[in-house]
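In this view, the complex is presented without one of its protein chains, the others remaining in place.
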Amino acid sequence: MSPNAASKAGVAEGQVVRLSKAGVSIEIPVLIQPGQSDDCVAVALGYGRTKAGRVASGVGANAYPFVEFVDGTFRYEAEDVSIEPTSTFVELAKTQVHQSAEGRPLIMEYSLAEFVSGHLHEESEKQVDLWKPHDFPEHKWGMVVDLNACVGCNACVLSCQAENNIPVVGKDEVRRRREMHWMRIDRYYDEKPDGVTTRFQPMTCAQCDNASCETVCPVLATVHSSEGLNMQVYNRCVGTRYCANNCPFKVRRFNWFLYPHEDAVANLALNPDVTVRTRGVMEKCTFCVQRIEEGKIHARNEGRPIKDGEIKTACQQSCPANAITFGDLKDPESSVSKLRHTKRNYVLLEELNLRQGLTYLGKVRNDGETVGGEPKNGSSL
Amino acid sequence: MRATEPSEKTVRYAAAFFDNEHDLMAIAAEARLRGFEIQDVFTPYPIHGMDRAVGLKRSRLGWIAFVAGALGLISAILLQVWTSAYDWPLNVGGKPFNSFPLFVPVMFELTVLFSGLISIGVLFMMNRLWIMSKKKIFEGVTDDRFILVLKQEDASFDTEKAARLFKKYNAIKVMEGDKFV
Amino acid sequence: MAAVFRDIETVREEEIRLQSEIDRITAHPVYSPLREPLIDESKACSDVTNDISGLLERPASKGWWILFGLSFSLLIAGIVAAINTVYFGIGTWGLNKTVGWAFGITNFVFWIGIGHAGTFISAILYLFGQKWRTSINRSAEAMTLIAVMCAGIFPILHMGRPWLFYWIMPYPNTRGSLWVNFRSPLLWDFFAISTYFTISLVFWYLGLVPDLATARDRATNKARKIFYTVLSLGWNGSNRTWSRYETVYGVLAALATPLVLSVHSIVSFDFATSLVPGWHSTIFPPYFVAGAVFSGFAMVTTLLIPVRKVMHLEGYITVQHLDNMCKITLLTGSIVGLSYLTELFIGFYSGNPNEIFVILNRMGGPYAWAYWIMFSCNAFIPQLFWFKAFRTRIPLILSLCILVNVGMWFERFVIIVTSLHRDYLPSSWAIFIPTLTDVGLLVGSFGLFFTAFLIFLRLFPVISMNEVKGVLHYARD
Partner (left out) sequence: MARNVLNNSMGRGILLVAFALGAIGSIAGLMTSERFWFSFLQNSLFVLTLALGAVLFVAFKSVSNAGWATALRRVPEAMMGYVPIGGILLLLVFFGRYQLYPWTNPVPSAHEAGLQLGFKHAWLSTPFFFGRMIVFLAVWSGLIYLMRRASFQQDSDGDVVHTKRRKAYSAIFIVVFGVTFSLASFDWIMSIEPMFYSTIFGFYTISGTLTSSAAAITILVIFLKKRGFLPAVGEKHMHALGQIVMGFATFWAYMWISQYLLIYYANLPEETIYYYRRTSSSGWMAVFILNLFLNWVIPFVMLLPRQVKMNAKWMVAACTIVLAGHWLDLYAMIFPAFFGSPIIGFVDVALTIGFVALFLLVFIKCIGCEELIPRNDPYLEESVEHEDLELVYQLRTETAGDI
């Protein structure tokens, strides 16, 4: 429901409303979604099931009664639905509660004209350290996320969850802002006079070389590998959460409780290559270190160097738009190295001098403008 | 001054009790200047200037504290540099293995810890303060009595002169004993 | 004949010389007529012994039992909350992925701060030759030790796996090379707090030994006799002992002075070394130290006002003492105020949008109420101590000091929570809401504090008798 529609109907977020039409009615809470048309509300189908096991039974409301079968097809739009507010409120379980980027330059966007002109952002100044940086003798893993390609589908989030045995914590814990996703997609709305633009940005551990999380850990439970990975040693972690506080990207996740893994059958779904973490330890994205090691072993067994693109992280593998590129930054020919040298490449929060392994390619937005008379095609991204 | 302590056990002594620090200080000064050997004085609280009155040199504990502190400082440097840069060098947040400025806090703390604990340990040892201690405790010394103890061992000890002196400064009580344990 | 006269003459000269030498040695310091006596002038040494030791010899009063019962029930609440935390996990606190520290570390910093007054009084005021410290240093140091204990519980409890807390100690082990991170401020904390606790404890104990000897010599019942005999280490008041004792006391004071500064500086490094806007600020070390002494003095004053009343110590802890403590509260409160202003000024001066955002968010964000409590209680309220009326009227002193303590708790809360809850990426912004367990631990720490302090009042002389006796006739402000 759009903000305007909500104010017209006199409802607030989380307020339960009754949608009814010709004898069918359901009660569901309101979620305000900028960018939604003011004249319609959207309801997700597929909820309100009665026999779906411990996790899914009775969750949400069944919207299928509103679906009509017209002219041989299902009609998923229902007209003349009335909205009655009720006095019940529920707290929605959302993974992101603040929707505005507060004008911060987190997601770079360029107009087509800017992109064509080639002048995208200020060349960053050379940043100085007060010490000599460490070098990475063999590999230096890096990732580039193309914001132009990303469609915000969340496939990466799910595949990461499956790959890395990330616990599903349930609604209550999400309401307490304790979801465990290692990868997430940040979404910001920009309210503009002519409507709302939505920007999103996949975010995961950026594997900073000057990692602010590492230096503060008292027990060396998070240190840097010789391949540029920011490693988390689960069995050394005592859970001070200092690292998470000091992470500017807030990508570290803490095991607040002992999340259950007692169901023997369900445990068969766990990835045997990845540890299951216990209560009280910190966890986070590893750039799928198990896959990196597997790739290295394969290459070594075959007595050859690792090929670019051979190692794929789970998120990269499942990205339908190929927005995620992963590879070795030590290899100047790898696609990740090449992307790093394109003009659109930028480092998030560069002013902190963290030297991340994860960088982004800025988004070019074509708002129907044309450049030089003809829409330009085929320019290299 | 340390040398006199072991002989305490066998010394025959004369003790005079006073009820204020001024008399005690004056008699201590006079007794010393008149050639008496002062075993010790006992007071309920430390008296400023008493060391000068009985002719005690400044304690060298300050130097012990300094040496102990230096020891703490060196151990802290060795511990941190060795573990972080030699025994187990790890890349922590890109910082150098030997991040010396960041080792300063622990260096300081260990300096203070060593210095404080060792000097207080030495104090307890030198004064033989420990839980099973069986020292001679004069009555009222922890309340409001000020006591001068003169050594009698010495052949030159003049009992009469001592008695005159005690009287001059209004000794409340005078007692003698043989063993000073 | 002439020779005899000359001998008499020589003897007389000798006598005169001797007398002047004695006079020189025994000359005692002169005090300015402007200085008012600090302690009730009618007190003699034996009065001090009777007044202070006597308190321990009488059975506990009904009031003591009531207070003890109250404090102990708070402590029980805290123990329940602690068991809950350890049994179920840190999830029982109101923390989330964005706000990783809140009540736990707030309480930790608060109690460590409280624990700064005692050693400040015994070390810094000792070095500055402030004689008025003698009436209050014992109880202030005891308060320090108790506060440090209260504080020390929180870093352990706030860990995800508290049973492994000993991993932060560097110890040789059989797991190959496995050391700790000497670059982590939390590790520095471990060293700083354990050193501080140890040095404060020996300092306190050293001062206590002569008084325990007094209690020993007065003890009539067997159990007490054994207790105080063991603890007083055969103290016999020998001048040799006193002399070395004084030297070591001076050494410890000289060591403890920078130690006091270092401890809260290191606690401030927990925040100031990080990247979090609102945490990273170079003024934090001196500002935290001033804040710590500020809150510590307010707490000592809060405790001593009822103690002197109930235990009839008005002759020892006079209004003059309270006045002096208020002045130190004013001084340190003003430094805290100056630091607030500096932070505000440099925040805007820096032009760094994140810094400016933090300031505005503190003033007008979801936790603005906490910020304004902090600002008014810490920067404005202590300014009232400029007026003599506020420094000498006991109800006013008490209420101002309590407000200062409230303000200082909120200061840590504001620094920790308002900085964390909205930092670099707005997508992760979140709100912290305390749970019952959080509140239970806060309340429980107060329970522990008061319970332990009440036990201290029953077991040890509440005023340093030997020091008070030493300054009885010179004790001036």
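Going in written order, the chains are labelled A, B and C, and every chain counts its residues from 1.
The rule is simple: contacts are C-beta pairs under 8 Å (C-beta built on N, C-alpha and C of every residue); 3 or more make two chains touch, one makes a residue touch a chain.
If you're wondering where the values come from, they're calculated on a predicted model, not measured in any experiment.
In the whole complex the chain that is left out makes contact with A, B, C.
Touch with the chain omitted from the figure is made, among C:261, C:300, C:358 or C:377, by C:261.
The residue touching the chain not shown here, chosen from C:305, C:338 or C:459, is C:338. The chain omitted from view is touched by exactly one of B:62, B:89 or B:177, namely B:62. Of the listed positions C:349, C:369 or C:387, the one in contact with the omitted chain in the full complex is C:349. Per the touch definition above, the residue from C:193, C:272 or C:400 contacting the chain not shown is C:272.
In the full complex, chain A contacts the hidden chain through residues 125, 127-130, 210, 212, 215, 351-353. Think of the hidden chain as still there; on chain B it touches residues 58, 62, 66, 101-102, 104-105.
Chain C meets the missing chain through residues 24, 27-35, 127-129, 183, 258, 261, 265, 269, 272-275, 280-286, 334-335, 338-339, 341-343, 345-346, 348-352, 477.
Heads up, the rule we're going with is that only the chains that are shown with their structure count from here on.
The distance from the centre of chain B to the centre of chain C, with each centre set as the mean of the Cα atoms, comes to 27 Å. Each chain gets one centre point, the mean of its Cα atoms, and the points for chain A and chain C are 48 Å apart. Multi-chain contact residues of chain A (touching two or more other chains): 212, 215, 217, 220.
Shared interface positions of chain C, defined as residues touching 2 or more other chains, are 179-181, 183, 185, 187.
Within the complex formed with chain C, the chain A residues making contact are 96-98, 100-102, 104, 106, 173, 176-179, 184, 186-188, 203, 212, 215-220, 236-242, 244-246, 248-250, 252-258, 278-282, 349, 352. Across the complex, chain A meets chain B through its residues 129, 131-134, 208-215, 217, 220, 223-226, 355.
Interface of chain C with chain B (complex): residues 18, 21-22, 25-26, 28-29, 44-46, 49, 170, 177-183, 185, 187-188, 191-192, 194-195, 198-199, 202-203, 206, 209-210, 213-214, 216-218, 230-231, 233-248, 250-252, 255-256, 258-259, 262, 266, 269, 465-467, 469-470.
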